[in-house]
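Sharing a structure here in structure tokens format.
With one protein chain withheld, the remaining protein chains of the complex are depicted in position.
Up next, subunit A:
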Amino acid sequence: MRADALLLAVVLLATGCASVSQAPGRGRSLSYAPREASSPAWVETPSDEPSRAGDLLPRAFSGSEQRLLRRQQPRDDVTAVGDGSVEGAVGGGARSAASTRQAVVEATDEVKGSLTRVEAAFSKLAARPPALGEWGLTGVFTRYLDQGSKQVTWLHGALGSATALTDAASEVGDTDMELGLLRMTGPKLQAAWFGTHLLATWVDFLHLADAVLRNCPMCSVEKLFTDLHRVQGMMEPTLTDLASLDPERVEAATTAMPELMGKLTREFDTLQRETRATMKLGGQIIAAMQAVEMVTMISTLKMSLPRVPPSAPATLGVGLVMSSGGVMVGSRIAVSAEWVEMMRRLVQAGVISVPAVSAAVLIQGGQVMMAQAYQDLPKGVRDALGDGPEVRGMHETGRAGAGMSDAPKHHVLPQEHREWFEQRGFKGAMDIDQFCVRLEQAHHEAIHGGGNWQLGRMWPGEWNRMIMDALFKAEARAGRMLTRNTILRIVAAYLKEYDIPMNFIPGRGR
């Protein structure tokens, strides 16, 4: 462990030195990242070490000052999630809903921030004029820039939906329904998160390509074009799955992300190594070489890239360890304790799954070069995230473990009244197809047929009739159209009465 840390420090030192003079324009300073806990012997490189930890993953994952405050709150105030007894608006349930909402808002904001930075990088790349006698990302390469803007559209859509749901959650006036709505943001948030990260990685490749085109006249443009095409192909299926916003596809794509990031890291490394070799062959001047090297310094992949030289895969074999400051990789903080705390809240409320957070931590920690497709986090880290069987069970879209994942989906709001609900605001991110639940066959039959009461006639408690009677009658008696919030509040009462958990997933309409 000590040796590993030392090795890491040496490597960081090497790369740190290389980037000192070459990184004036990076502007990626991150105030939050704690200083590297490297040994004092190495302090001769004070330059940009502190910025290292946060540079990785979506800035979504980096912290802000507010989180320090949140961290001091009691750790157990979200444990009542999903607990029916917290019906009253003032109990631990309401507080937990509020803190969950806060975590969702912060996570959304951070992804938005990362996305904004990625967009800025795209426009900057697109705006760079090809210098005289040089190439830039123009001509045939513009398609690779367009690829980025195409993704940006759905990412904004997903974040918009998450925000709409969060807003609705804050107004609904029923704690369980509020948490139910917040859980609906999960897949959207998760998709936007990892989609933004992939896009940031794509920006890295474009930066590298740009540097190659400008500084390596001997490098083959055709080869570069093909390389980028291949990389794009590697990202495409994952991006498509994420863009679907389908909880199961998003979850599968997310858990496979560390592996994909491993492949992309290898591609990046290879591309850079080949470029370097070509440049050496052509006797390129040091400055040009460094221009290409520099791309690595600002890369999203920085933490997982093997260091060159020497080409020792420094992060291999360095485990993730939970400490008071956060999750450590060797002496480096991969994710801050504040970030872990935010994730813990989201995990406990069932917004984000443990495998998704694990994937994020692995990527953040640069643990993507292992051969395994999915590697679980060490127990200490999982404990810090509040992992446990009941938490895993709550996130029913998860592939692993949840027994309900095969049970059929059913609409909570009867489809034959789709239009009625539409007129009352159940549209877009909140249309009635978004409010489906998985029910075991017996449960489903029971709520529609009354189980074995054998009344010999239509059961008075049949679900569709029951809630439509309540809604129609309430509206008629109120003398005005019910709002979406009032409808959700009324429906929440029946979900409790029928013991249907408010774990909504999208289903297909007929």
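Keep this in mind: contacts are C-beta pairs under 8 Å (C-beta built on N, C-alpha and C of every residue); 3 or more make two chains touch, one makes a residue touch a chain; residues count from 1.
Convention: contacts and distances are computed from a predicted model.
Colleague: Can you tell which of "NAD-dependent aldehyde dehydrogenase", "Nucleoside ABC transporter ATP-binding protein", "assimilatory sulfite reductase (ferredoxin)" or "NUDIX hydrolase" UniProt lists for the chain that's not drawn?
Modeller: Per the UniProt record, that chain is "NUDIX hydrolase".
Colleague: If the hidden chain were put back, which of A:L165, A:L439 or A:L488 would touch it?
Modeller: Candidates A:L165, A:L439 or A:L488; residue touching the omitted chain: A:L439.
Colleague: Residues on subunit A that touch the omitted chain in the whole complex?
Modeller: 82-85, 87, 176, 393, 404, 439-440, 442-443, 446-447, 450-453, 455, 457-461, 465-467, 469-480, 486, 489-490, 493, 495-502
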